[in-house]
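Mind looking over this structure? Questions follow.
Only one protein chain is missing from this complex, and each of the others stays in its spot.
Chain naming follows the written order as A, B and C, and within any one chain the residues start at number 1.
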Amino acid sequence: MSISIQQYDFDVSTELNALRAANKNVGALVCFVGLVRDFNGDDPIENLTLEHYPSMSESALADILDQAHTRWNLIASRVIHRIGTLFPSEQIVFVATAAAHRSEAFAAAEFIMDYLKTDAPFWKKEQTRHGASWLETKTTDTERAARWKIKNTGEST
Amino acid sequence: MSISIQQYDFDVSTELNALRAANKNVGALVCFVGLVRDFNGDDPIENLTLEHYPSMSESALADILDQAHTRWNLIASRVIHRIGTLFPSEQIVFVATAAAHRSEAFAAAEFIMDYLKTDAPFWKKEQTRHGASWLETKTTDTERAARWKIKNTGEST
Amino acid sequence: MKVKLLYFGRPAENLNVRQELADIPNDTATLSDLLTGLRLRGEIWQHELSEGRIRCAINQEFSPLTARLQEQDEVAIFSPISGG
Partner (left out) sequence: MKVKLLYFGRPAENLNVRQELADIPNDTATLSDLLTGLRLRGEIWQHELSEGRIRCAINQEFSPLTARLQEQDEVAIFSPISGG
């Protein structure tokens, strides 16, 4: 379990190599990378500014990883969340899970992303040529996170 | 949609960068990397030898990617499958999906891996100090692939 | 009772405040009572801190409006989160 909150970019290969170096019984790595899109609504996105609640964000992410390690048999996990101003096509977030088998790595990575969207204190401000607006939690994200509460691990793996 | 079957290794960052360079509306990349484990049963694995059915393997993978693109709104996808002799902790297979939203990228990546395990003509021979044995399709893999037949995309995304 | 208030996201920007110390007269105040008091500061406060537009944390834990405050608590007030 390892968490970084940082302004600078990350390299996916470097991160995955570190995860698999931990243990030669890793048979499956799943990673998610979230990127700044060029369009969200009608207007081109000029940039996104990400802020967080520094004394809470790392512990909130650690709590999500703890839950994932409790539910699934993970060998390692890693989250990187960038903050500051980012431009279209830049990397925002990285979630990776390492397990012996792919079902657990997939389920855990998706679980971590779903909870990150609803339980980690980060905020995005989207800048278009018409001005800036703060994005809010999407209903679909709240619903996705709620699914895990009624789903046993058997079904999801 | 892009497929490679090759002996040499691949670099995950290079592959993901190519996928996101395709289109600035990619908001989500999901990738799976399968690795040679050091233990499967009781004995340490010395190496795995992968063979394939050359005139069928690429078209079988293309068919799986086609199905994924039909079911989900994907911007791009990529599969790399290595062949030849590989040692513990080496990369065997890479599946990546690019979409505007994570739900589609996750579902499609898992779907592609599930079908790759049951519908792509590759074979693994596992070498331990007690000899070599050919691995066969696992029942759990057959069951995982079958799930997609009774599951609509709504539930899985 | 003295508490530390932190603001993030939309309310921080629109109210132009990132942190402040608040002195609450009622020693059994809840998060809801605190917000009711802050909304008295004016129309923009009433709008920005209206229910449904904000989420709160007490001492770095998401908390419901019914949560009781304690001396020295760190209370964070923010728009619904949107990371990832």
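Rule of thumb we're sticking to: a residue touches a chain if its C-beta (ideal position, glycine included) is under 8 Å from a C-beta of that chain, and two chains touch if they have at least 3 such contacts.
Source: prediction; values computed, not measured.
Trainee: Give the labels of the shown chains that the missing chain contacts, considering the complete complex.
Mentor: By the stated touch criterion, the chain not on view contacts B.
Trainee: Of the listed residues B:Val30, B:Ile45, B:Ala68 or B:Ala120, which contacts the missing chain in the full complex?
Mentor: If we include the chain that is not displayed, B:Ala120 is the one touching it.
Trainee: Quick one: say which of B:Arg37, B:His52, B:Arg78 or B:Arg102 touches the chain that got left out.
Mentor: Of these options, the touching residue for the absent chain is B:His52.
Trainee: Going by the touch rule given at the top, which residues of subunit B touch the chain that is not shown?
Mentor: Spelled out for subunit B, the touching residues are 34, 50-53, 55-56, 59-60, 81, 92-93, 113, 116-125, 134-138.
FYI, only the chains that are shown with their structure count from here on.
Trainee: Sort the other chains by how far their Cα centres are from that of subunit C and give me the top one.
Mentor: Checked the centroid distances; the maximum from subunit C is B.
Trainee: Give, as an integer number of Å, the spacing between the C-alpha centres of subunit B and subunit A.
Mentor: 22
Trainee: With centres defined as the mean C-alpha position, give me the subunit B-subunit C separation in Å.
Mentor: Taking the average C-alpha coordinate of subunit B and of subunit C, the gap between them is 48 Å.
Trainee: How big is the gap, in whole Å, between where the Cα atoms of subunit A centre and where those of subunit C centre?
Mentor: 27
Trainee: Which positions in subunit C touch two or more other chains at once?
Mentor: Not one residue in subunit C touches at least two other chains.
Trainee: Among the residues of subunit B, which ones contact at least 2 other chains?
Mentor: Residue numbers touching two or more other chains: none in subunit B.
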